[in-house]
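The following block contains the structure, expressed as structure tokens.
Let's turn to chain A:
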Amino acid sequence: MKHIRILRRRILRFTVSAIVICLLLFLLQRLLMPKYSVGTQDGAMIAEYYNDAPKHNLVIIGDSEMYENISPLVLWENYGINCYIRGSAQQLIWQSYYLLEDTLRYETPEAVIINITSMQYGEPQRESYNRMTLEGMRWSTSKVKAIFASMTEEESFWDYVFPLLRYHSRWNDLTEDDFRLMFSEEKVSLNGYMMQVGVKPAENVPEGRPLADYTFSDVSYQYLDKITKLCKEHDVELILMKSPSLYPYWYEEWDAQLKTYAAEHEIRYLNCVNNDEIGLNFQTDTFDGGLHLNVAGAEIYSNFLGRWLQNEIEISDLRDDGELVQAWNSKAADYEEKKSEKYRELSEQ
Partner candidate 1 sequence: MQFVSYSFLLFLAVVFIIYYLVPGRFQWMVLLVASYVFYLFSGPKYLIYIMVTTFTTWLAARQIDKLKKQQADYLEENKKTLSREDKKSYKSAIKKKQRFMMLAALLFNLGILAVVKYTNFAISNINAVINLAGGQPIEFVSLILPLGISFYTFRALSYLIDVYRNTISAEKNVFKFALFVSFFPQLIQGPISRYSQLESGLFTSHHLNLKRVSFGLQRILWGYMKKMVIADRIVVGLTTMTADTAAYRGAYVLVEVFFYAIQLYADFSGGLDMAIGAGQIFGVTLPENFERPFFSKSIKEYWNRWHMTMGSWFTDYIFYPISVCKPMLNLSKWSRTHLGPVLGRRLTVYLSSFAVWLATGIWHGASWNFVFWGLSNYVVIMISQELEPLYRRFHQKFNVDGSLLYKVFQIVRTFLLMGFLRIYDCFDGVITTWRMVGSLLTTGNWNILWDGSLMQIGLSMTDYIILAAGILLMFIVSMSQRSGSVREKIHAKPYTVRFVIWTALFLAVLLTGAYGIGYDASNFIYNQF
Partner candidate 2 sequence: MDELMEFLEDLHPDIDYETCDTLIDDGILDSFDIISIISEVADMFDVTISAEYIVPENFNSAQALYDLITYLEDEG
């Protein structure tokens, strides 16, 4: 009897200790992880996707050329397209693929737009960008595969599983926000759109320097193939898109390769660089000299895109869905509020 009592006490003791340690580690991890919504907001949108009802008929996947340049509100208000942008800074093509896999787990949109700027990168670029794309993803086989595909040499898988290991020394830079936002981050985007209001005209846009080799890497093609295949399997209309940003320079050789690819695989490729139909004015519609569009530019471009989608793929108009209408009404209010607030800030500067 005594023996059993001691054993039971020990097991209890061990269990309690283990729980206490796990709890401590969990709290520390929440505390020490960077809070993207008050810091580098470009890392916040991937996670925000999961809070929006999975009823999108268009999902856009790509880097800042997507989430700075397209306003989902315009697409909704003028065309009835319920769109979400799964964007993250310098998103690589395999990350786009795994985000697509991840998205298809929750919903099957009518169409998916993939930003193909990232075709130029055949290998992981920077750890901080990887973090911004991958950390927001919910755990799934897609996330695991995305991590392994993205890691630079210095990175370790375990640092993603236990981000505490990665951010362990951040205790030195903690702010009030880290405590406040331990369990819930602030919302920073509108359906994945990051609004910018400043104006910095595009001047002296540099021409692209000649490259030694214009062929996209095998890895890039491999993932593009996977994207194409996955969309076919799920009967999703795939659109490869290059947004109208003036630079980084988009080479004609790259354009040609994608044209060929699209023709071969019977998918659409929409290159918006220097497209006069859009009606953009790079003296007023960009906030960083032609890299990305400001809200005025994004709205113009979104109108073009909405029209194009209606004409080309006859995307459905969802404005008869009561729930969505309601949701968008409140989003529209947020959007306008944010916009006027940002303009006010700008004028105060």
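Candidates were picked such that all candidates are chains of the complex that A comes from, given by their letters.
Quick note on the criterion: a residue touches a chain if its C-beta (ideal position, glycine included) is under 8 Å from a C-beta of that chain, and two chains touch if they have at least 3 such contacts; residues count from 1.
Please read all numbers here as calculations on a predicted model, not as lab measurements.
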Pick from 1 or 2, the complex member that touches chain A: 1
Footprint of candidate 1 on chain A - complex, ascending: 13, 17, 20-21, 24, 28, 127, 154-156, 158-159, 164-166, 168-169, 171-172
